[in-house]
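What follows is an incomplete set of chains from the complex, kept in their original frame.
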Amino acid sequence: MSAPSALRTPWLPKLVVAPSFVLALVFIYGFIAWNGYLSLSASRLLPNYTFAGFEQYVNLFESDRFRVALKNMLVFGGLFIGGAMALGLMLAILLDQKIRAEGLLRTIYLYPMAISFIVTGTAWKWMLNPGLGLEHLMHQWGFESFSFDWLVNPEKAIYCVAIAGIWQSAGFVMALFLAGLRGIDESIIKAAQVDGASQPRIYWRILIPSLRPVFFSTLMVVSHLAIKSFDLVMALTAGGPGYATDLPATFMYAMSFTRGQLGLGAASATVMLATVAAIVVPYLYSELRAKK
Amino acid sequence: MGALSIRNVRKTFGPVEILKGIHIDIEAGEFLILVGPSGCGKSTLLNMIAGLDVPSSGSIHMGERDITHLPSKDRDIAMVFQSYALYPNMNVAQNIAFALEMRKVPKPQREAAVQRVAKMLQIGHLLDRKPGALSGGQRQRVAMGRALARDPKLFLFDEPLSNLDAKLRVEMRAEIKLLHQRTKTTTVYVTHDQVEAMTLGDRIAVMKDGVVQQFGTPDDIYTRPATRFVAEFIGSPAMNLITAQRSGETLLAHGIELAASETQRAAIAQAAGPELVYGLRPESLQFADAGLPGTLAMIEPTGPETYVLVDTAVGQLTVRVPGNTQQRVGERVHLQWQPQQAHLFDARTEARVV
Amino acid sequence: GEVEVLHWWTSGGEAKAAAALKLTLQKGGHRWKDFAVAGGGGDSAMTVLKSRVVSGNAPSAAQIKGPSLQEWAREGVLANIDDVAKAEKWDELLPKIVSDGMKYKGNYIAAPVNVHRVNWLWVNPEALKKAGAKLPTTWDEFFAAGDALKKAGIIPLAHGGQNWQDFTTFESVALGIGGAEFYKKALVQLDAATITGPQMTQVLETFKKVKGYTDKNAPGRDWNLATAMVIKGEAGMQLMGDWAKGEFIAAGKTPGTDFVCTPAPGSAKAFTFNVDSFAMFKLKDAANVAAQKELAKEIMAPNFQELFNLYKGSIPVRLGMKMDKFDDCAKASAKDFVDTAKAGALVPSIAHGMAVPSAVEGAIKDVVSQFWNDDKMSVADAQSRIASAAKTK
Amino acid sequence: MNRLNIHRVLLWGALLLFAAWFLAPLYVMVVTSLKDMEQVRTGHLLSLPTDPTLAAWAKAWSTACTGTDCGGLKPFFFNSVAMVVPAVAVSTLVGALNGYVLAKWRFRGSETMFALMLFGVFMPMQVVLLPMSQVLGWLGIASSIWGLILVHVIAGIPSTTLFFRNYYVGLPDELVKAAMLDGASFWQIFTRIVLPLSTPILVVTLIWQFTNIWNDFLYGVVFSGADSKPITVGLNNLSNTSSTVKEYNVDMAAALIAALPTLFVYIVAGKYFVRGLTAGAVKG
């Protein structure tokens, strides 16, 4: 269905979105451009606008730490986005079954979003730490051979970050999906029941496909969370052991603000944005095209 | 194939009782038509047969089995929803094939079924469209297709042809009839179309206010309506009803004696109340040189026939005339009829007297 | 006038010290606007500082130290406080190596607060006794003691999980194995030949060996939790700066009996220092400038120096202070500070940003930390990577 | 009926299992916040407090030191409230309007506009810090609560727009058409038809914005002034002491206090997740 578009009033709708659009242009694209320029400048501690060429990019790609950070972004991003979406969707579906205690359970699943990771990180650190948390507990309960030392293992620590991240955001994903499910016309569900679809199939074939726009929102938001999981890493591992759990965001932050290598930080931000754009832009394109 | 038996089904929505004890029994393979005024509970009843809603009390049986609480997907029922309820994310072909897929019908067979119903419903060129890009009638046909692609134990149709043009409607009606003759699938069909009701059904249930007023063959319903309501509801234009006072063996309306046959006279004499309702179908009235005098009030030509409204001493009566008429509004006419074609109802209980 | 002070002294003792400073200034008729940003060893504070400077809204003073001072000065945002320094004779009151750090192009731009000694070894004597080990003074003795502790079921060395902790250990090993000269050449002057030389190889090997004496749960652990392990006797020793003392004291332990502070193995004759200081920013409002100068003066005043360092566990940066209120560890530290300064064995701590620009510091820390954590990295590999990190600009 | 019961049991099993997983850290936090320091040091993670005390909560609220101020989280808390309420309201409203236009009043280029705005979702916060400081400096609202509100509104618009737009895409266009015919203006259609149908997504957006803004640390610390610092800065200062004893119980209590408003919003707003608002509106 085409929207009731095209009539000759359009200045009003355009006027309404104009401020946001201008803000977006200035604050998103203006800043991206600014950042892009910084990455080519000789900035160190503070912005400095003398042009310095591609030196920062050369440094960046020689940096082992940045390579690790990029790789982590892919690993963590994949696990986190996939995990949070899957779990969130599953919880939304479970809660959609006319559960009596829905309100309570929903709040339980959502609450991790409420608590700042500055401190939740500590609780997680305890729980995942082999000497204090789960492993310790299992040993105390007599499962001596139980071993769970991912947090301190440079190769596995990133999974811990993903676990904590999923824990934190799955609830919100659930809320988004639940809102979407609640917007679907019930008669379609009835039709599917008559058609002989079992409950799981109704979700899989009818409801989830109808949630496509919501899916799209969720994916965007979760990716946003993945890219911004700065607090999470800082609180849980601070990028360690070594820099095994460094992400581009933490890398950029460290370079720009701790180490006085603003130019390098800017370069890393540019590379990161470009990576994201390479993944997101085609998706955006197809998603918005499909609407037509 | 199961006989369908609805036993004392009641349904309340909040404080309102919508169905007040429905009893309907049909044989396996029968075609039941459900008619009744808008809002009388037809869709609600279908929903309960389909398992989309549970009765507040009473039970529903298919064959020997009590299915009152059986999940809908295990009932093997196909239904056309009054509101279509197409899957917006699937195209027409997928909409039609969905139920087959759910029942694990292999792909080639599904495709064959889609082709078959698409042809039957004349929607072959729409198979790739999403429901959003269809006209109202096209959507309704897709909704039909979804049901017809299957071979269920029971068909439920909720006004499946209401948005189709007359020509298509006739064709669809014929297709449904053919299909039913071939498969002998038990069917429950809600319609407001008299022709559909009369030509498709083995039996008709006329509902009003959550109660079945009459349950019988089409001929029965038309020629021997059990209540005044049924008499008035079935038939278009509606039956002319004249309230008349009993006076021994005769009936008087506004001082005019209404003709009655032997049996009718006997019945009038034994009637309980002082007032009766005398019913005459528009086609039972003829213009003649003598008879009940009246003035022509309005002429409605519908093409093949014309409805003429005549003001008489006993009230305005509708007369059905084949073809067109040369008469003019205001003309003085006389009406005649055969007394045995009249229907008599008790004015108070509204039940048929004879 | 008003002083806005950006700092990350939010914890008990430090906050008390800061409060003392605030009080002094308020007595002088100035207003104190507290801008405390804790966390990440000042990372957040630095971020805030940069934004504030960029938005043209710099605070009066901010906690900046080491070569960073020079970097900030180079950006042209720091104020010249030579008049205060002259009046208060800072040149005489500070060791040259410290006062040099406070100057940019010969002018004072910052006021120093305290001196931390980083190359300490904290020991639980009870644990050593139980294991039958003696206080180590060399790295060989350290390993011997470590083996004994291990046998007794005690974790020999408590260690935590940030890269500066790894590097604190590395520094101590470098100083202990290579000595002050090597330390300066390799880690301050970043001499490539020294970094790739055999001495560095030995340092790295020893460093890696030390890891064998820590527990596997160290990553992610805060340093104070590591200290707590020593306090509770779960661990025998910890390599940490003198701020660790605060933990022991807070747990009600007395120096010398309940715990022992001793220079890190092999580094008794050297001193890695970590000097906190306040950089003064250029301000527009004259009254605020006056208040800022007052602040600089008060920081170097004996009262504050004593009070603050008592709280903080460090020693005054001002020379010639009376030390009778301080504990034994501090006294030893103060004595070594003067002695090593004379002997040229007073060296800046890289782990705490005293030696090299932050970019280089970060790069080297990355490699060392990675070497510590990643058991697959070879010594030679680490050496060459440190060398290239040292070239970071 | 029997199979139904098995399903129910499985369903509840899964629900409760996840609830346990979600609650575990909360349990640790609550338990710790009720212990005194001695118990924290000696007991283990899951052990219950031997004699529960609210001392840590009281301390976190009113006496814990953050820097030289020892007023607990109280002042920060109210700063946060003053910042969150307008920022959430404005960004949600703007998002709803944008979503409405982008879904129901499409014009040439509106999709592109949307895509361009969307990309803002991926801007790492860190990139924004310095240029934003510069801009706020120019505007003269650096280091004030207004600057902070502005920043949060700007940062929130891409996601709120996304939420609303994608929700509104699912609302039948016929409703808007019918309202147009009924003579409703652009704004009336929005307030009378579209907004009343947005409860679920409104809830989600409120939750999202409230949580994000309330829990934001980086913007809060960078763009606030000495007396407009939000609660996360207080919390951070409280829990990130770099020396002497770490009072975990107070940290945990502080974190829970900081989370209370957000939880409150979840519980209150959550009620509005109603089912089937559009059912029956349109056929086909």
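Per-chain numbering from 1; labels A, B, C and D assigned in written order.
Quick note on the criterion: contacts are C-beta pairs under 8 Å (C-beta built on N, C-alpha and C of every residue); 3 or more make two chains touch, one makes a residue touch a chain.
Only a predicted model underlies this, so the values are computations on that prediction, with no experimental measurement involved.
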Q) Quick one: what's the chain stoichiometry for the entire complex? A) A x1, B x2, C x1, D x1
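Basically, only the chains that are shown with their structure count from here on.
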Q: Compare the CA centroid of chain D with every other chain's and tell me the farthest one.
A: B
Q | More contacts between chains, A-B or A-C | A | A-C
Q | Distance between chain centroids, defined by C-alpha means - chain A, chain C (Å) | A | 37
Q) Counting in whole Å, what is the centre-to-centre distance of chain A and chain B, each centre being its mean C-alpha position? A) 58
Q. If you average the CA atoms of chain C and of chain D, how far apart do the two points sit, in angstrom?
A. 39
Q | Sequence positions of chain D contacting 2 or more other chains | A | 129-130, 132, 218, 236, 239-240, 280
(Q) Quick check: what residues of chain A touch more than one other chain, meaning two or more? (A) 1, 47, 132, 185, 187, 210, 253, 257
**Q.** Contacting residues of chain D [partner chain A, same complex]
**A.** 11, 14-15, 18-19, 21-26, 28-29, 32, 44-46, 94, 97-98, 100-107, 110-111, 113-132, 154, 157-159, 161-163, 166-167, 169-174, 176-177, 180, 186, 200-201, 203-204, 207-208, 211, 215, 217-218, 232, 235-236, 239-240, 248, 251-252, 254-256, 258-259, 262-263, 266-267, 270-271, 273-281
(Q) Considering only the defined contacts, which chain A positions touch chain B in the complex? (A) 1, 185, 187-188, 190-198, 201, 205-206, 209-210, 212
Q. Touching chain D in the complex: which residues of chain C?
A. 4, 7-15, 18-19, 22, 32-41, 44, 47-48, 50-52, 54-57, 222, 224-225, 228, 232, 243, 246-247, 250-251, 312-313
